[in-house]
Every structure is written in structure tokens, then in C-alpha cells.
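Of the protein chains in this complex, all but one are displayed in their positions.
Entry: subunit A
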Amino acid sequence: HVRLLRPSPSTTETMKRLPLLGQVLGRLCWNPYVTADGEYIYSNIFFSSHNLIKYQTCKVLCRLTTEEDDGATLAMMKHLGVPTREYYVKVLNKVYSDHHVLSFCFPNDTNFNISQTPQRCSCGSIQAASEAFMSLITCAEASPVIGTLLQQPAPCIRGGLSENFIDALHSEEVVISLWCHSLPFLEEAVLSLLDSATAAGSTPDKIKEQVTKSLLPKACAQHCSIFLVVNDIFRTVLKRAERNECVKDFLQTFTKCFLRELTLLQPQVWLLFNLGSYKCDWKNHLMWVSSTLQRLTEEEEEEEGSDAINIRVFEAWFLLAQCAHWVQVAVQLLVTSGPEDCGSLLWLLTFYHRPTNRWHHRAVQAKAAWDQLYSIFSVGAHPLPQLSLITLHLLVSFAVFGQLPLSTSTEITLKVRGFFSLLITFF
């Protein structure tokens, strides 16, 4: 009972009287259920036992960090003047290098080749290996081993890898770190997400859910290298499927999720991509984007076939495709602001939908569509012409943001219900 200690004036005297007291108090300090009232907690003994514990902990930690069991190794490190951390990183890298790891998993076969000799691998050693490497899953140096273990032929994965290892692999941190160091895993993850998100019947909500669940936006926000690889895959897919609206929608959703994750890490990022609700800011921004892109594509016209320019135009379009919400704002502004800004904004819309058309065709086509819709929506119901994708995009915008009464807008829109299946691709 702590109260007993109170009458004794000196710590040393008390310690002499009760030699095991230090130990008892030491153990008490680690017990979360033990509390002491304010008067006693600061008593000398309690204080010095705290210090004693701190001192002992220091000693243990120091020993763990700086002492070396293997005298010969320590002597060598000292003699060569090699820092401990550097030395161990080197040894680990060596251990993890394929040579050592494979000889560990497959001790009987020195020329092991995964594709040729699946029958020789022993599930027992794979199990032991997966257990041993479990706690090292997040280490960069361990990635070749983890990769090797995971790439074992199918019968071995089920029979061989330990359950704990597989459980550990499911943690967010581990998955992301694996992507960081193993390109095949990252590629597989991106492609399977693309497949499932662009499959028939997927809705925007579903896409968003899948994207978020995939952890890829988070990984991109954390690691620049992952971001670059993922974007390269998107680029390739988009080049092959220019008119595939599903892929474009997916890219936009992905970018949104990515920016949200990035904002959590770097709050200032949000400002770069979101201008808030000020119409004037948005208009200025979009006009600037449009003029910059126009200049770029005009250069493309002049230097036809130049790869550098083509790449630049594609990159510009890719950015626009990622930030497709800019295009949505542009469409809204096309209806709500006057005809004087319509040229630039229409250009942006056309560039988004038809990046590879020649610019003058784009401008003419879009202007005609806008004129049509402008007249329809300023007068009220009229016979409708054949609508293109751009026109349709504009039509929806006119219906939503136009000045006509709701009933009239609905009437016009109903007339084009034949296109409703297409409309779904937008909203």
C-alpha cells in the first residue's frame, strides 16, 4: 500500500527498508488500472522508480539498437568503417536477391525456373517462407521475395502460402507497398479495375464505389511513381478507345477520387482544381484553358505530323479528359452566359469530344449545333434535327440551365427521348 511510504522522509532509507519496492512500483507503473491520488504520485519514490524504469528501458533499447551478437561481423563493420544501417540494408538486399530466396524456397534445385519446374517446389518451405516474410511485407527490400512467393503456380498458392501471410497481404498498407515495388501487380490491379468499371451495366455510382474500393486513387496520391504508371495505362487505353465514353467517364471519376485523396494529404491541392462557385473565376479559367489549347492545336495544324506536337496535344486533351468537370462547367456557362463567350467555350466542348478532328470542322459543327439549340430554347418547341453527341451534351445543358419554363424544356427534351439511351452515358 503506497500510503505506508508516506512517513519515511528519504527515498534511500525507504529503499533500504523495502529492497523490492522498486520492482513492485516498477510493475505497478506498467499496470493501466493502477492510479494514485495527486499527493502520492509525485512522491520521491514513485518519481525515482519512473526514472529507474526509463533508465532500464533506455538500456534495453540501446542494446537492441547498437549491440551486435556476432563479434566478427561487428569487428568487420568497425574496421571498414561501415554504418550499421547501411550494412544491414546491404545484407537484406543480398538475402532478398533472387538467388538466395529461390535457393531457400527450392533448396534442391539450383537452376530453379518457375515456369518449368512447378512440380519440384515444396509447399512446406513456401509456407515457412511466407510466415517468415510476413512481417517484412512492407519492406521495399523484400518485394522480390513477396513477388516470387505470390507468383508460385496455382496449386502451391493455395497449398503453400500461410494464411497469416495472405491476411497480411490484404491490409491497405501492404497492397500499396506491393504496387510500389512490383509493376505486374500494379498493372493487374489497374486493368481489372478498368474492366469491371467499364463493363456493361455499370452506373456512375457503381464506378465511384469500385474506384474508391480499389485503393488505387489513394496509392496514386501517396506515391508519385504509382500515379505515373497508372496514368500511362489510362493513356494507352484511351488512345485505343477514343470514342469510348465509358472509359472517359471512368477517368473522370478516378481523377475526382484521386484529387480527394491528394487533398487529404496536401490540402492546398484542392485550390488548384476547384475554383469554388464563382462564375467569373470559372469563366476566366475556362477561357484561358480554351485559348491555350487552341494555340496548341493550331501549332499542330501548322507542323502536321510532328510527333512532339501530337504528344503535346494528346497530353492537353488527356488533362481535359481527367478534369472533365471543367467541360461540364463550360457547358453550363454556354447556356447561362451570353453569346459573346460562346466561341471559346464551344471550342473546349468540341475538343473534349472530338480531339482528333481538324479544328475548323470542330468549330463549324459546334457553332451550328449551338445556334440550333439556342433558337429552339428561345422560342419553344420546334421540329428537331438529327443530334450529334456534342449537340446532345449541349441540349441537356440548355434543358437544365436554360431560362425557359420547366414544362417547355421537358417538352423539348421528351421529343428527343429516342436519344435517352445516349443521355444516360452523360448522367
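The definition used in the following text is that contacts are C-beta pairs under 8 Å (C-beta built on N, C-alpha and C of every residue); 3 or more make two chains touch, one makes a residue touch a chain; residues count from 1.
In this section, contacts and distances are computed from a predicted model.
Matching "FA complementation group F", "Vacuolar protein-sorting-associated protein 36", "Origin recognition complex subunit 2" or "Heat shock 70 kDa protein 8" against the UniProt entry of the left-out chain gives the name "FA complementation group F". The chain omitted from view is touched by exactly one of A:K94, A:K239 or A:R295, namely A:K94.
Although one chain is not drawn, the whole complex shows that of A:M77, A:L215, A:V237 or A:V269 it is A:M77 that touches it.
Touch with the chain that is not drawn comes from one residue among A:T148, A:S162, A:T198 or A:Q222, which is A:Q222.
Although one chain is not displayed, subunit A still touches it through residues 54-55, 58, 61-62, 64-66, 69-73, 75-85, 87-92, 94-95, 99-100, 103-104, 107, 110, 128-129, 132, 136, 138-140, 142, 173, 222-223.
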